[in-house]
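One structure below.
Note that one protein chain is taken out, while the other chains of the complex remain in position.
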Amino acid sequence: MHGKPLTELGIGQTARIEALAATGANRRRLLDLGLVPRTEIEAVRRSPAGDPVAYRIRGAVIALRREEAAQVFVCAD
Amino acid sequence: MASHQESLRALMRELHGDDQTTVRDQIVSDLYTRSAEIASATVTLPDGGRQFAFDRRLDNILTSRWLGYPVMLALLGIVFYMTIAGANVPSALLGDLFGWIEGYLTLFFAWLGTPEWVHGVLVLGLFRGVSWVVAVMLPPMAIFFPIFAILEDFGYLPRVAFNLDRFFKSAGAHGKQALTMTMGFGCNAAGVVACRIIESPRERMLAILTNNFVPCNGRWPTLITLSSLFMAGAVGLASGSLAATLVVVGIVLIGISATLAVSWTLSKTMLRGVPSTFTLELPPYRKPQFGRLLVRSVYDRTRIVLKRAVIVAAPAGVITWILANVYIGELSVIAHVAGFFDPFARLIGLDGYILMAFVLGLPANEIVLPILIMSYLSSGAMTELDDFTALKQLFLDHGWTWVTALCTMLFSLLHYPCGTTMWTIYKETSSVKWTLVAILLPTGIALSACFLVAQAARLFGWG
Partner (left out) sequence: MGTEMFNIRRGHPDDLVIALAGNPNTGKSTVFNALTGMNQYTGNWAGKTVGSAVGYFRHSTASFTLVDLPGTYSLLSQSPDEQVARDFLCWGQPDATIIVTDATCLERNLNLALQVLEVTPNAVVAVNLLDEAKRKGITVDLNQLADELGVPVVGMAARRGIGLDELKDTVLRLATGHYQPDPQPLTYSPEVEAAVAALLPRVSPLIPNPRMARWVALRLLDGDPSVLDAMERYAPNQHAFGGETTWLPTKSHSAL
């Protein structure tokens, strides 16, 4: 996999989606949220509890738990 | 035609032999690419991402590391305060209204010359049961649910799930359970229905089974009254609502802890499984449609409360009156049963009458306290004692200590769900087994908790 996992994206930073490690229904779900390659993604904020983290994807803000974010690989613009 | 289906299935199997991932990915990708194309051709966005500014600023507070939780707690307190303080006057007014009607009904029956027991069953039992539920339940629900609806319309609730998800995840549950739980403050049956937002069956069941541990509007009066009498000491009327709010918040926190603890335990035992995926959208904040929401919510809640009053409270009132006024020997049936329960009840810090009241209050939590007062007074009909001093004296006369009050409050918080909720659980789960679990599990926990507290008190010589 190219790039780094989404979990390593700092809050306030932006990157582009490289690939998804998830398979099956999970992969389908992440794709449906708009996490397709070359999409821009911004880490907006972290929950006060530390997890999940909210990301801006194609204009919408979606919270992903660490486990899900770890399956998304991004690289800096 | 069956062969057409077969052909298609065969085709699918054939294709599925290869790894179709790239094609699938590409399909979704293409859809998004086209969406982006169309959007860039038709939508003009302001500069600098201005459209996100307000949401960002507000979320910086509501989900912030330092302010997030305090704000949530404060909001909870405010909602509760508005419900408690706001419901006082209407409840009293409704109580007066029904009392006035009851007076005329009594006259009417006297005029009809019907036997005493007819008046007893219909007026003191049925009418009083219904009017009690309406007077106690309608005002708080007509306040709590609209406020909740406004918060929801505004967009705050996903932020609550966002803030609390980690705790629920650790308990093996779903972040959205935070939301079904908050619904339960208003009404547990509504909370159970709300569990539909949790897709995964295992986590939905967890949410359904634990919804009962947060006290619904119907239990607030019991909790508030008992805590005011025995915990807060002599509290002046001015701070009454505030003290009551603090108590309810405190009890709610206990309830939330119970929710997490039980979820955790169930996740390791009866409802084992992996946490399912959790994707939560944090939608933009929107100005809530106050007018429409309030009207619709109040109308809905009124309808639901009235329906429940008729279906549940009316029979409960009748049965209660009968049990209280049918005598076997020197004692009413209630007194007999209370006596029968008493030894067991004492073990868990209660007495026979309290336990009896909870049993009779199974259809609707809000009638537990009036049944208890009625039993203590042997008045034969659900009563209320407006005078707090007199009420406290009544309890003291029957051997109450603060331990009794605590155990009663604990039992009220943790015990089986009310009749409406039980029925709702059955409809939502379509499972007799899980409905039974939903009834027996909380009861078992309530009995254990009360037992432990009662025995500890005895051991340490408290109360």
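Quick notes
Here the chain labels run A and B in written order, and each chain numbers its own residues starting at 1.
In this section, contacts are C-beta pairs under 8 Å (C-beta built on N, C-alpha and C of every residue); 3 or more make two chains touch, one makes a residue touch a chain.
Only a predicted model underlies this, so the values are computations on that prediction, with no experimental measurement involved.
Displayed chains that the missing chain touches over the full complex: A, B (touch as defined at the top). For the chain left out of this panel, the touching residue among B:42, B:269 or B:430 is B:42. The hidden chain makes contact, of the residues B:163, B:297, B:375 or B:429, with B:297.
Touching the omitted chain from chain B are residues 1-2, 4-5, 7-9, 11-12, 15-16, 20, 22-24, 26-32, 34-36, 38-39, 41-46, 50-51, 149, 152-155, 157-158, 179, 196-197, 199, 280-281, 283-284, 286, 288-289, 292-293, 296-297, 299-300. In the full complex, the hidden chain is touched by chain A at residues 25, 28-29, 32-34, 58-60.
We adopt the following convention: only the chains that are shown with their structure count from here on.
Mean C-alpha positions place chain A and chain B at a centre distance of 36 Å.
On chain A, the positions that touch chain B within their shared complex are 20, 23, 26-29, 31-34, 36-37, 39, 44-45, 47-52, 54, 56, 58, 60-65, 68. Touching chain A in their complex are the following residues of chain B: 21, 24-25, 28-29, 32-33, 36, 52, 55-56, 59-60, 63-66, 68-69, 158, 162-167, 169, 175, 277-283.
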